[in-house]
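Can you keep this structure in mind? I'll have questions shortly.
Here the complex is missing a single protein chain, while all its other protein chains stay put.
The block that comes next holds chain A.
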Amino acid sequence: MTELADLEQSLMTRVADAGDEQQIEAVRVAVLGKKGVITEKLKSLGSMSADERKTAGPAINTLKRRITDAIAARKAELRQAAIADRLASETVDITLPVRVSPAERGRIHPISQVIDEITAIFADMGFAVAEGPDIETDYYNFTALNFPEGHPAREMHDTFFFPPDSEGKRKLLRTHTSPVQIHTMEAQKPPIRIVIPGKTYRQDSDATHSPMFHQLEGLVIDKSANVANMKWVLQEFCKSFFEVPSLNMRFRPSFFPFTEPSLEVDIQCDRSKPGEVRFGEGNDWMEILGCGMVHPNVLRSSGLDPDEYQGFAWGMGIDRIAMLKYGMPDLRDFFDADVRWIDHYGFRPLDIPTLFAGLSG
(Lines give C-alpha, C1' and ligand atoms only; values in the text may rest on other atoms or scores of the structure.)
Protein backbone atom coordinates (compact mmCIF):
# COMPACT_ATOMS: atom_id res chain seq x y z
CA MET A 1 0.00 0.00 0.00
CA THR A 2 2.90 2.31 0.54
CA GLU A 3 3.29 2.14 -3.18
CA LEU A 4 -0.11 3.83 -3.58
CA ALA A 5 0.67 6.28 -0.81
CA ASP A 6 3.93 7.23 -2.51
CA LEU A 7 2.13 7.53 -5.80
CA GLU A 8 -0.47 9.78 -4.27
CA GLN A 9 2.17 11.96 -2.74
CA SER A 10 4.10 12.30 -5.97
CA LEU A 11 0.88 12.98 -7.96
CA MET A 12 -0.25 15.58 -5.46
CA THR A 13 3.09 17.29 -5.80
CA ARG A 14 2.73 17.34 -9.58
CA VAL A 15 -0.78 18.82 -9.25
CA ALA A 16 0.45 21.48 -6.87
CA ASP A 17 3.40 22.24 -9.12
CA ALA A 18 1.27 22.81 -12.21
CA GLY A 19 1.73 26.55 -12.93
CA ASP A 20 -1.03 27.24 -15.42
CA GLU A 21 -4.10 25.73 -17.00
CA GLN A 22 -2.06 24.04 -19.70
CA GLN A 23 0.21 22.31 -17.20
CA ILE A 24 -2.65 21.09 -15.03
CA GLU A 25 -4.30 19.73 -18.15
CA ALA A 26 -1.08 17.88 -18.95
CA VAL A 27 -1.06 16.46 -15.42
CA ARG A 28 -4.68 15.39 -15.84
CA VAL A 29 -3.87 13.57 -19.10
CA ALA A 30 -0.77 11.97 -17.58
CA VAL A 31 -2.73 10.75 -14.58
CA LEU A 32 -6.29 10.18 -15.71
CA GLY A 33 -5.92 10.02 -19.48
CA LYS A 34 -6.12 6.80 -21.52
CA LYS A 35 -2.53 5.99 -20.73
CA GLY A 36 -2.55 7.77 -17.39
CA VAL A 37 -0.88 6.40 -14.29
CA ILE A 38 -4.12 5.83 -12.43
CA THR A 39 -5.90 4.59 -15.53
CA GLU A 40 -3.13 2.01 -15.90
CA LYS A 41 -3.53 1.11 -12.25
CA LEU A 42 -7.25 0.56 -12.71
CA LYS A 43 -6.52 -1.55 -15.78
CA SER A 44 -4.19 -3.69 -13.63
CA LEU A 45 -7.15 -4.66 -11.42
CA GLY A 46 -8.26 -7.08 -14.11
CA SER A 47 -5.17 -9.22 -13.64
CA MET A 48 -5.54 -9.37 -9.88
CA SER A 49 -7.03 -12.04 -7.73
CA ALA A 50 -10.43 -11.43 -6.24
CA ASP A 51 -8.94 -10.81 -2.85
CA GLU A 52 -6.30 -8.51 -4.09
CA ARG A 53 -8.96 -6.72 -6.02
CA LYS A 54 -11.05 -6.39 -2.92
CA THR A 55 -8.51 -4.21 -1.23
CA ALA A 56 -6.69 -2.70 -4.21
CA GLY A 57 -9.92 -1.69 -6.00
CA PRO A 58 -11.26 0.72 -3.39
CA ALA A 59 -7.77 1.99 -2.68
CA ILE A 60 -7.09 2.85 -6.31
CA ASN A 61 -10.55 4.36 -6.74
CA THR A 62 -10.10 6.46 -3.63
CA LEU A 63 -6.79 7.62 -5.01
CA LYS A 64 -8.43 8.41 -8.31
CA ARG A 65 -11.15 10.44 -6.61
CA ARG A 66 -8.68 12.38 -4.54
CA ILE A 67 -6.46 13.13 -7.44
CA THR A 68 -9.43 14.07 -9.62
CA ASP A 69 -10.64 16.48 -6.96
CA ALA A 70 -7.20 17.89 -6.49
CA ILE A 71 -6.82 18.45 -10.19
CA ALA A 72 -10.24 20.13 -10.39
CA ALA A 73 -9.44 22.33 -7.42
CA ARG A 74 -6.07 23.28 -8.83
CA LYS A 75 -7.63 23.92 -12.19
CA ALA A 76 -10.20 26.27 -10.71
CA GLU A 77 -7.48 27.99 -8.76
CA LEU A 78 -5.36 28.45 -11.85
CA ARG A 79 -8.34 29.76 -13.87
CA GLN A 80 -9.07 32.33 -11.20
CA ALA A 81 -5.45 33.36 -11.26
CA ALA A 82 -5.46 33.54 -15.03
CA ILE A 83 -8.60 35.71 -15.05
CA ALA A 84 -7.13 37.93 -12.40
CA ASP A 85 -3.95 38.28 -14.46
CA ARG A 86 -5.88 39.07 -17.61
CA LEU A 87 -8.04 41.63 -15.87
CA ALA A 88 -4.98 43.21 -14.31
CA SER A 89 -3.37 43.47 -17.70
CA GLU A 90 -6.54 45.04 -19.14
CA THR A 91 -6.63 47.91 -16.64
CA VAL A 92 -6.98 51.36 -18.23
CA ASP A 93 -6.76 54.94 -16.90
CA ILE A 94 -10.39 55.64 -16.19
CA THR A 95 -9.66 59.30 -15.54
CA LEU A 96 -9.22 59.81 -19.27
CA PRO A 97 -12.03 62.12 -20.46
CA VAL A 98 -14.88 61.10 -22.74
CA ARG A 99 -16.47 63.47 -25.21
CA VAL A 100 -19.70 65.31 -24.51
CA SER A 101 -22.56 63.85 -26.50
CA PRO A 102 -23.71 65.86 -29.50
CA ALA A 103 -27.17 66.28 -28.00
CA GLU A 104 -25.60 68.02 -25.02
CA ARG A 105 -23.35 70.20 -27.15
CA GLY A 106 -25.94 71.40 -29.61
CA ARG A 107 -28.00 74.53 -28.99
CA ILE A 108 -31.38 75.90 -29.98
CA HIS A 109 -31.39 79.68 -30.47
CA PRO A 110 -33.39 81.58 -27.82
CA ILE A 111 -35.74 82.93 -30.50
CA SER A 112 -36.72 79.41 -31.60
CA GLN A 113 -37.08 78.28 -28.02
CA VAL A 114 -39.24 81.26 -27.08
CA ILE A 115 -41.43 80.71 -30.14
CA ASP A 116 -41.92 77.12 -28.96
CA GLU A 117 -42.80 78.39 -25.49
CA ILE A 118 -45.31 80.84 -26.96
CA THR A 119 -46.77 78.11 -29.14
CA ALA A 120 -47.23 75.82 -26.14
CA ILE A 121 -49.17 78.50 -24.26
CA PHE A 122 -51.40 79.61 -27.09
CA ALA A 123 -52.07 76.06 -28.23
CA ASP A 124 -53.55 75.54 -24.79
CA MET A 125 -55.89 78.49 -25.38
CA GLY A 126 -57.01 77.12 -28.72
CA PHE A 127 -54.85 79.24 -31.01
CA ALA A 128 -53.26 78.06 -34.25
CA VAL A 129 -49.94 79.33 -35.58
CA ALA A 130 -50.03 81.28 -38.86
CA GLU A 131 -47.17 82.60 -40.96
CA GLY A 132 -46.66 84.92 -43.89
CA PRO A 133 -43.96 86.15 -46.24
CA ASP A 134 -41.29 88.67 -45.26
CA ILE A 135 -41.56 90.50 -48.58
CA GLU A 136 -44.92 92.21 -48.73
CA THR A 137 -46.91 94.65 -50.80
CA ASP A 138 -47.77 98.14 -49.68
CA TYR A 139 -51.40 97.04 -49.60
CA TYR A 140 -50.99 94.28 -47.01
CA ASN A 141 -48.42 96.08 -44.92
CA PHE A 142 -50.14 99.48 -44.82
CA THR A 143 -53.31 100.15 -46.77
CA ALA A 144 -55.35 97.19 -45.56
CA LEU A 145 -54.19 97.97 -42.03
CA ASN A 146 -55.65 101.48 -42.18
CA PHE A 147 -52.40 103.38 -42.50
CA PRO A 148 -53.35 106.62 -44.24
CA GLU A 149 -51.50 107.79 -47.33
CA GLY A 150 -48.55 109.89 -46.22
CA HIS A 151 -48.20 108.12 -42.88
CA PRO A 152 -44.58 108.48 -41.75
CA ALA A 153 -44.17 104.68 -41.52
CA ARG A 154 -44.60 104.53 -45.29
CA GLU A 155 -41.45 106.52 -45.84
CA MET A 156 -37.97 105.27 -46.62
CA HIS A 157 -36.90 106.39 -43.15
CA ASP A 158 -38.75 103.54 -41.53
CA THR A 159 -39.40 100.88 -44.13
CA PHE A 160 -37.11 98.88 -46.39
CA PHE A 161 -38.24 99.04 -50.01
CA PHE A 162 -37.35 97.14 -53.16
CA PRO A 163 -36.95 98.82 -56.55
CA PRO A 164 -40.21 99.68 -58.33
CA ASP A 165 -41.50 97.11 -60.81
CA SER A 166 -42.64 97.89 -64.35
CA GLU A 167 -45.89 99.33 -62.99
CA GLY A 168 -44.01 101.51 -60.53
CA LYS A 169 -45.10 99.45 -57.54
CA ARG A 170 -42.57 98.78 -54.86
CA LYS A 171 -42.53 95.75 -52.63
CA LEU A 172 -41.22 96.13 -49.11
CA LEU A 173 -40.01 94.16 -46.12
CA ARG A 174 -42.90 93.89 -43.73
CA THR A 175 -42.55 96.25 -40.80
CA HIS A 176 -44.78 94.13 -38.59
CA THR A 177 -46.43 90.72 -38.65
CA SER A 178 -49.85 92.36 -39.01
CA PRO A 179 -50.16 91.71 -42.78
CA VAL A 180 -50.75 88.07 -41.82
CA GLN A 181 -53.93 89.24 -40.07
CA ILE A 182 -55.29 90.27 -43.45
CA HIS A 183 -54.05 87.14 -45.23
CA THR A 184 -55.70 85.00 -42.57
CA MET A 185 -59.01 86.83 -42.59
CA GLU A 186 -59.09 86.66 -46.37
CA ALA A 187 -58.45 82.93 -46.35
CA GLN A 188 -60.58 81.81 -43.45
CA LYS A 189 -64.00 82.61 -42.02
CA PRO A 190 -64.24 83.46 -38.32
CA PRO A 191 -63.97 82.26 -35.64
CA ILE A 192 -60.24 82.91 -35.87
CA ARG A 193 -57.69 82.45 -33.13
CA ILE A 194 -54.15 82.70 -34.39
CA VAL A 195 -50.72 83.75 -33.30
CA ILE A 196 -48.18 84.81 -35.90
CA PRO A 197 -44.49 84.65 -35.05
CA GLY A 198 -42.11 85.98 -37.65
CA LYS A 199 -39.33 88.22 -38.83
CA THR A 200 -39.99 91.92 -39.24
CA TYR A 201 -37.80 94.73 -40.52
CA ARG A 202 -37.36 98.43 -39.87
CA GLN A 203 -34.81 101.05 -40.85
CA ASP A 204 -33.42 101.32 -37.35
CA SER A 205 -30.24 100.26 -35.64
CA ASP A 206 -29.01 100.75 -32.08
CA ALA A 207 -28.74 98.75 -28.83
CA THR A 208 -32.49 98.22 -28.56
CA HIS A 209 -33.43 98.47 -32.24
CA SER A 210 -32.29 96.10 -34.90
CA PRO A 211 -33.09 96.35 -38.62
CA MET A 212 -34.39 92.79 -38.33
CA PHE A 213 -36.33 91.59 -35.34
CA HIS A 214 -39.07 89.13 -34.45
CA GLN A 215 -42.66 89.86 -33.63
CA LEU A 216 -45.51 87.85 -32.27
CA GLU A 217 -48.87 88.91 -33.56
CA GLY A 218 -52.12 87.62 -32.16
CA LEU A 219 -55.58 87.80 -33.67
CA VAL A 220 -58.96 86.74 -32.35
CA ILE A 221 -62.03 87.32 -34.50
CA ASP A 222 -65.52 86.11 -33.71
CA LYS A 223 -68.82 87.70 -32.80
CA SER A 224 -68.08 88.61 -29.20
CA ALA A 225 -64.35 88.91 -28.46
CA ASN A 226 -63.79 92.17 -26.61
CA VAL A 227 -61.26 94.12 -24.55
CA ALA A 228 -62.18 92.12 -21.44
CA ASN A 229 -61.27 88.87 -23.25
CA MET A 230 -58.11 90.48 -24.59
CA LYS A 231 -57.05 91.45 -21.08
CA TRP A 232 -57.56 87.86 -19.96
CA VAL A 233 -55.63 86.35 -22.85
CA LEU A 234 -52.69 88.69 -22.41
CA GLN A 235 -52.59 88.33 -18.63
CA GLU A 236 -52.70 84.56 -18.87
CA PHE A 237 -50.03 84.61 -21.53
CA CYS A 238 -47.66 86.86 -19.59
CA LYS A 239 -48.13 84.86 -16.39
CA SER A 240 -47.45 81.58 -18.17
CA PHE A 241 -44.61 82.90 -20.26
CA PHE A 242 -42.72 84.54 -17.42
CA GLU A 243 -43.61 81.56 -15.20
CA VAL A 244 -44.77 83.61 -12.23
CA PRO A 245 -47.90 82.95 -10.16
CA SER A 246 -49.12 86.52 -10.53
CA LEU A 247 -48.21 89.59 -12.47
CA ASN A 248 -49.43 93.17 -12.37
CA MET A 249 -50.22 94.54 -15.78
CA ARG A 250 -51.24 98.05 -16.75
CA PHE A 251 -53.37 98.61 -19.83
CA ARG A 252 -53.04 102.20 -21.06
CA PRO A 253 -55.02 103.76 -23.91
CA SER A 254 -52.76 104.37 -26.88
CA PHE A 255 -52.89 104.64 -30.65
CA PHE A 256 -52.24 102.33 -33.59
CA PRO A 257 -53.75 102.80 -37.03
CA PHE A 258 -55.08 99.23 -37.18
CA THR A 259 -56.83 99.05 -33.82
CA GLU A 260 -59.57 101.10 -32.17
CA PRO A 261 -59.62 101.32 -29.22
CA SER A 262 -55.88 100.82 -28.86
CA LEU A 263 -53.94 100.02 -25.72
CA GLU A 264 -50.37 99.60 -24.62
CA VAL A 265 -49.50 97.16 -21.89
CA ASP A 266 -46.87 97.56 -19.19
CA ILE A 267 -45.85 94.92 -16.70
CA GLN A 268 -44.72 95.66 -13.21
CA CYS A 269 -41.22 94.56 -12.46
CA ASP A 270 -38.18 95.11 -10.33
CA ARG A 271 -35.09 96.19 -12.20
CA SER A 272 -33.11 97.37 -9.19
CA LYS A 273 -30.60 94.52 -9.55
CA PRO A 274 -28.42 95.09 -12.59
CA GLY A 275 -28.84 92.45 -15.26
CA GLU A 276 -31.90 90.92 -13.64
CA VAL A 277 -35.61 91.53 -14.05
CA ARG A 278 -38.11 90.20 -11.54
CA PHE A 279 -41.74 90.19 -12.43
CA GLY A 280 -44.66 90.46 -10.07
CA GLU A 281 -42.74 92.82 -7.76
CA GLY A 282 -40.96 96.16 -7.80
CA ASN A 283 -41.71 99.73 -8.83
CA ASP A 284 -41.00 99.81 -12.53
CA TRP A 285 -43.47 99.54 -15.35
CA MET A 286 -42.08 98.08 -18.51
CA GLU A 287 -43.89 98.32 -21.80
CA ILE A 288 -44.16 94.95 -23.47
CA LEU A 289 -46.87 95.05 -26.07
CA GLY A 290 -49.45 96.98 -28.03
CA CYS A 291 -52.97 95.75 -28.61
CA GLY A 292 -56.51 96.75 -29.36
CA MET A 293 -59.80 95.96 -30.98
CA VAL A 294 -59.34 95.34 -34.70
CA HIS A 295 -60.19 98.60 -36.50
CA PRO A 296 -63.47 98.48 -38.46
CA ASN A 297 -61.56 99.52 -41.59
CA VAL A 298 -59.25 96.54 -41.21
CA LEU A 299 -62.21 94.17 -40.90
CA ARG A 300 -63.74 95.76 -44.00
CA SER A 301 -60.45 95.39 -45.90
CA SER A 302 -60.60 91.69 -45.14
CA GLY A 303 -64.18 91.36 -46.30
CA LEU A 304 -65.76 91.19 -42.84
CA ASP A 305 -68.70 93.32 -41.66
CA PRO A 306 -67.51 95.21 -38.56
CA ASP A 307 -71.07 95.22 -37.22
CA GLU A 308 -71.18 91.43 -37.34
CA TYR A 309 -67.63 90.45 -36.52
CA GLN A 310 -65.29 91.87 -33.96
CA GLY A 311 -62.08 90.94 -32.31
CA PHE A 312 -58.74 91.95 -30.99
CA ALA A 313 -55.13 91.83 -32.03
CA TRP A 314 -51.82 92.41 -30.36
CA GLY A 315 -48.16 92.56 -31.24
CA MET A 316 -45.06 92.11 -29.15
CA GLY A 317 -41.37 91.71 -29.72
CA ILE A 318 -40.25 88.10 -29.39
CA ASP A 319 -36.65 89.17 -29.01
CA ARG A 320 -37.72 91.66 -26.37
CA ILE A 321 -39.66 89.21 -24.23
CA ALA A 322 -36.81 86.72 -24.64
CA MET A 323 -34.40 89.37 -23.36
CA LEU A 324 -36.71 90.14 -20.44
CA LYS A 325 -37.13 86.51 -19.45
CA TYR A 326 -33.62 85.25 -20.01
CA GLY A 327 -31.58 88.39 -19.45
CA MET A 328 -29.68 89.02 -22.68
CA PRO A 329 -28.51 92.63 -22.51
CA ASP A 330 -28.19 93.55 -26.18
CA LEU A 331 -30.53 92.78 -29.07
CA ARG A 332 -27.78 92.96 -31.69
CA ASP A 333 -26.08 89.87 -30.23
CA PHE A 334 -29.08 87.78 -31.30
CA PHE A 335 -28.00 87.96 -34.93
CA ASP A 336 -24.23 87.86 -34.60
CA ALA A 337 -23.95 84.03 -34.49
CA ASP A 338 -21.18 84.18 -31.91
CA VAL A 339 -20.94 80.56 -30.73
CA ARG A 340 -20.05 81.68 -27.22
CA TRP A 341 -23.31 83.64 -27.00
CA ILE A 342 -25.37 80.79 -28.48
CA ASP A 343 -23.74 78.31 -26.14
CA HIS A 344 -24.52 80.49 -23.13
CA TYR A 345 -28.00 81.74 -23.96
CA GLY A 346 -29.13 78.85 -26.17
CA PHE A 347 -31.12 75.79 -25.10
CA ARG A 348 -30.34 72.09 -25.27
CA PRO A 349 -32.08 70.33 -28.12
CA LEU A 350 -34.02 68.00 -25.85
CA ASP A 351 -35.29 70.81 -23.62
CA ILE A 352 -38.57 71.03 -25.44
CA PRO A 353 -40.98 73.51 -23.86
CA THR A 354 -44.27 72.03 -22.74
CA LEU A 355 -46.87 73.20 -20.27
CA PHE A 356 -47.01 69.84 -18.52
CA ALA A 357 -43.30 69.91 -17.71
CA GLY A 358 -43.01 73.67 -17.25
CA LEU A 359 -41.89 75.86 -20.12
CA SER A 360 -38.30 76.12 -19.01
CA GLY A 361 -38.22 72.86 -17.07
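The rule is short, and it goes like this: contacts are C-beta pairs under 8 Å (C-beta built on N, C-alpha and C of every residue); 3 or more make two chains touch, one makes a residue touch a chain; residues count from 1.
By definition in this document, contacts and distances are computed from a predicted model.
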Legend entry - Undisplayed chain, where the name is taken from the UniProt record, one of "Cytochrome P450", "PadR family transcriptional regulator", "Peptide ABC transporter permease" or "Phenylalanine--tRNA ligase beta subunit": "Phenylalanine--tRNA ligase beta subunit"
Legend entry - Option from A:G33, A:G57, A:G282 or A:P296 whose C-beta touches the chain left out: A:P296
Legend entry - Contact set of chain A toward the excluded chain (per top definition): 96-100, 102-103, 105-109, 111-112, 116, 119, 123-129, 131-135, 149-150, 152, 155-157, 160-163, 165, 170-171, 173, 193, 199, 201, 203, 205, 211-212, 220, 224-229, 231-233, 235, 250-255, 260-264, 293, 295-296, 306, 310, 334-340, 342-343, 346, 348-350, 352
